[in-house]
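The complex appears here minus one protein chain, its other protein chains still in place.
A, B and C label the chains in the order they appear, each numbered from 1.
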Amino acid sequence: MELAVEVAGVKLANPVILASGTAGYGIELSSLVDLSRVGALVLKSVTLEPRKGNPEPRVWETAAGMLNSIGLENVGVQALIADIIPALEGLGTPVFASIAGDTVRSYARLAARIQGAGGVDALEVNVSCPNVEKGGIQFGVDPGATSAIVMSVKENCDLPVFVKLTAAVADISRIAVAAQKAGADGLTLINTIPGLAIDPATRTPRLGGVIGGLSGPAIKPVALKAIWECYEATGLPIIGGGGICDTGDVLEFLIAGASAVSVGTALFRDPGRVLDIIDELPGAIERAGARSAGELTGTLTETSR
Amino acid sequence: MELAVEVAGVKLANPVILASGTAGYGIELSSLVDLSRVGALVLKSVTLEPRKGNPEPRVWETAAGMLNSIGLENVGVQALIADIIPALEGLGTPVFASIAGDTVRSYARLAARIQGAGGVDALEVNVSCPNVEKGGIQFGVDPGATSAIVMSVKENCDLPVFVKLTAAVADISRIAVAAQKAGADGLTLINTIPGLAIDPATRTPRLGGVIGGLSGPAIKPVALKAIWECYEATGLPIIGGGGICDTGDVLEFLIAGASAVSVGTALFRDPGRVLDIIDELPGAIERAGARSAGELTGTLTETSR
Amino acid sequence: MADIASPTRGVTCAATLERREEASPGVFILEFRLDGGPPVAQPVPGQFYQFNCGGGREHMLPRPLSVHGVTRWDDEVAVLKFLVESVGWGTERLCSLEDGDEVGLLGPLGRGFSLAEDGKALLVAGGMGIAPLFFLASEMDRGDKEYDLLAGFRSAGQFYRPLSGLKGGVDVYTDDGSLGNRGMVSGGADGRLEGVVYNAVYTCGPQAMMTVVAGISEEAGVPCQVSLASRMGCGIGACRSCVIEGRGAENLCVCSDGPVFESYKVAWTGAGDIE
Partner (left out) sequence: MADIASPTRGVTCAATLERREEASPGVFILEFRLDGGPPVAQPVPGQFYQFNCGGGREHMLPRPLSVHGVTRWDDEVAVLKFLVESVGWGTERLCSLEDGDEVGLLGPLGRGFSLAEDGKALLVAGGMGIAPLFFLASEMDRGDKEYDLLAGFRSAGQFYRPLSGLKGGVDVYTDDGSLGNRGMVSGGADGRLEGVVYNAVYTCGPQAMMTVVAGISEEAGVPCQVSLASRMGCGIGACRSCVIEGRGAENLCVCSDGPVFESYKVAWTGAGDIE
């Protein structure tokens, strides 16, 4: 059974990737999960300067999901380049850096810095973080802003560029097409969906940042729709995720149009689950009547039953 | 404990309403649930002509939610006026009619027909159904279209008009403000969120209509955020819902800005649950330190803990 | 639809598992006692209940199951029997309940089979279609009605043993011939309807099978009632989740117009199946 896939020129031993922000900088997980076995590792999004993030509490469990309002706490691109990327050398697994800025120019500078430092295989451009006051999702809901960011990133680096979009828009395929026209090599779908939870006893939000991003199985149907529509609209390679917990989920994402999938929230319950998924994937692909992971991508037929 | 609330001039004995489309035309539920005890009943959305709806399967369970693709099957406004509304007379519970059209003009005509027939207490204008090819959510993501529909409805009827919006937009408060400027008396939030589920074995959608609308606890955080934002932006009375299963949920919706709440998907597991919620509400409101349901509306304080 | 048993109004109640027996691998007979005693309506064959199988907020939809028998129904106690195949989360959970465990029920729902006054009936069951048809046969036994029952199974391992206790003639079909006749149970029906004179056919099973049985019954001029399935939401006719297409291209609501329909009302392309 062939698990290897290639997404925008990046070769992965299998299509199962660790999602940005849920696997830290890789180092934290490395004693728990054999990172050389995962398809790829997407690092926590970094900004030009280190960020402290939002007030706590930063997470809240919701039905079949969770809200987070980390607020892009990160070590900053300098520490990423100086400390993290070198530490990940020799991992044997492709590493994606993820960047987030509050201006078009900051994305360009982040891309240039990472490109210059080397050591990563691809770049994820996060234009969809719901937990920051400036930038983030404000860019990702706007085709013009998305386009400008992607262009400036592409001008400043030769790495394959994946644009991470939000599904909290009326028509995600419009944004995806804008990203494609601006030169995106691939898409990562979907980021968390903005949401709110309230403590009735105190009449205050459950999160220090008030609004948080919803992730987990709750959002899976929204993610699948986004992936299907963007695949149909652009044909770009897609890293798909949102609530993936088992191989059945992985198959759904591949069929909807993803070339690889990302696991995030499910890591919290059991970081080792991601390796189980990889182990069980060949059998699941076979039962779905395919001979490789790649063969499933985008094979949804629009008639039911 | 005062449970009675008034929303846009409609007096409800309690704030718990049955959501459109999940309680049919009331008649179906009436032997199971004492409808005279619910705050109000919102009827299934009707169109000018009867509609057959979408191909089956029409529902699929998802994690903490469900997708539906009923496709607005309904008896049409004529049968509503001739058969349904008279049968509901003497119910003792306010009845909201819900209308859905594929042109601005069709909404206007629906409003005029229902206004003329009498027997309902308010009108819900559904501009957010994700399961029809024309109209529906296409209107609800567009402030201009929403505005035009609301104006034409208001011109054609004197009933209190609630506009039912979708949260599947980048900024729902923009649409809410457009509805308000056009004369909406209240808002109903939120309709289902478009989503997709796939059967990996057949590589086909789980629903005959391919895309369906996600409802249930999975969407609760998204609904709460929408309500809070629309309440802050418009101050309009809001009927809030999305995943409500218990009194804790009801309180969260009231605090976020709802004056009344709607229960939909939870009816399927146990239609009687809605009466339990009503029975348990006084105790819950008291524990939250309030003396009436209305007192809680819009009391979210933006500091956590 | 006057000749199909008219729908009774279901009620919500809790029920406690009294007995669980594995009928064949992965198929269980479950007997539930309705807490609070018998409600007004006693279920008739073809009617079903919606099961709230638990699972917190992860599982919002109830699971529909046909009544398989009434073990007891008197002034104090109501015990109902269901035959459940474990095929997914909900049925698996039901099939692994232990005595004393509780579930939530809504029922009886829908329209059941309506029995002809006299004459001999042919019952054709495929797979789990045996659940309502065994109930029907038992009721016919009680009323001393004449019938033959054709029952199809994948193979001998799936055979439903209590069939041997029925008074009517029972003929078994297996896909692999490991028990009874080899082949499709619908083929058996074909032969029967050519020869023997039946005045009614009652069938339940996979859609392909029911389509064939409905066809040959109509050809033979014998009225045929079919028990359909489809994915359900409310179970009471409110949400329009469960509709299938009628022959006049109208919508038939499986949960409240059915699940039992006269075969000629159904457009056999879109109809649901139970297996």
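Operating definition for what follows: contacts are C-beta pairs under 8 Å (C-beta built on N, C-alpha and C of every residue); 3 or more make two chains touch, one makes a residue touch a chain.
The model shown is predicted, which means the values in this text are computed figures rather than measured ones.
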Displayed chains contacted by the hidden chain, counting the whole assembly: A, B, C
Sole contact to the chain not displayed, among A:N14, A:T47 or A:N68: A:N68
Among A:P55, A:G76 or A:G119, the residue in touch with the chain that has been omitted: A:P55
Residues of subunit C (touch criterion as defined above) contacting the omitted chain: 55-59
Where the missing chain touches subunit B, by residue: 63-64
Touch residues of subunit A, complete complex, unshown partner: 21-25, 28-29, 31-32, 44, 52-53, 55-61, 63-66, 68, 70, 73, 216-217, 245, 265-272
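The rule we apply is simple: only the chains that are shown with their structure count from here on.
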Chain at the geometric heart of the assembly (C-alpha centres): B
Pair of chains whose C-beta contact count is the highest in the structure: A-B
Computed distance of Cα centres, subunit B from subunit A, in Å: 33
Whole-Å gap between the CA centroids of subunit B and subunit C: 35
Junction residues of subunit B, two or more chains touched: 55, 57, 63-65, 216-217
Residues of subunit C engaged with two or more neighbouring chains: 57-58
